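Our next item is subunit A:
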Amino acid sequence: MDIKTINYEEEKKVYYKVLIGLLILTTITFIQPHIYTANTFASQMFIAVIKAWLILMYYMHLKGEKLIGAMVIFALFLVSFFFIIIIGIDVPNFQFGDESYIMSAPHTTK
Partner candidate 1 sequence: MKKILMFLLITLSLKAAQLGVNEHQGAMVPLDLTFINEKGEKVTLKKLMDGKPTMISLNYFRCAGICGPQFEDMAKMLSQLKLAENIDYKALTISFAEDETPALAAAKRKTYLGAIERPFVQDAWHFLISDNNSSAKLSKIVGFTYQKEVSKAGVVDYIHPAALIMLSPEGKVTRYLNGINQLPFDVKMALLEAGEGKIGPTIAKRLLFCFAYDPKGKTYVFKWEKITGIVMTLMMLAFFIYLVVTTKRDDDNNPDHQN
Partner candidate 2 sequence: MSKTYFDETHCAFGHPKSTFMQWMLTIDHKRIGLMYAAVMFTFFFVAVATAFVMRLELLAPGQQFIDGDTFNQAFTLHGVIMIFLFIIPGIPAIFGNIVMPIMIGAKDVSFPRLNWFTFWLYIVGALVALSSLVSFNDVDGEMIFNFADTGWTFYAPYSLNTGTNVITTLVAAFILGMASILTGLNFLVTIHRLRAPGMGFFKMPLFVWGIYATGWIQLLATPVVGITLVLAILEKQFGIGIFDPAKGGDPVLFQHLFWIYSHPAVYLMILPAFGIMSEIIPVFSRKEIFGYRTIALSSASIAGIGYLVWGHHLFTSGMADIAKTVFSFLTFFVAIPTGIKFYDWVATMYQGKIVLSTPMIWALGTIITFAIGGLTGITITMVGLDIHLQDTYYSVAHFHYAILGGVVFLMFAGMHYWFPLITGKMYNEKKAKIAFYMNFVGINLLWFPMFIAGYLGMPRRYFDYLPEFEIYHQISFAGAVVMVSGLVYMFWVLFQGWRNGEPSGTNPWNATTLEWHLPSSPPPLENHSKVPYVDFEPYKYENGEPVVKFDYETMKRID
């Protein structure tokens, strides 16, 4: 990516477009609970992912960065793997949950 030749107006437009996009998404995060109450958590996280993607691609100029993009994906893969194993496999299948003090302690609202 050549840094000398840049089209100021063009890039500026992109910035504003993305800004608007992000603002819209933010408003959606606020109205979502009123319109779609089935799974707040999932929908919130989904929106967050889209926002993150916009920021990465346009604000952080990840677009067209092959090498760096691959590195980012590798890191994200690792994190998601940690989640899958620990949150997805280990915790829900822990067979002694009922005997566990921290899970079913006297004053945890169940």
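In picking the candidates, the idea was that all candidates are chains of the complex that A comes from, given by their letters.
Convention: a contact is a pair of C-beta atoms (placed from the backbone, for glycine too) under 8 Å apart; a residue touches a chain by one contact, two chains touch by 3 or more; residues count from 1.
Here the structure is a predicted model, which means the values were calculated and not measured.
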(request) In this complex, work out which of 1 or 2 touches subunit A. (result) 2
(message) Can you tell me which positions in subunit A touch candidate 2 when the two form their complex?
(response) 67, 74-75, 78, 81-82, 85-86, 89-96, 101-102, 105, 108
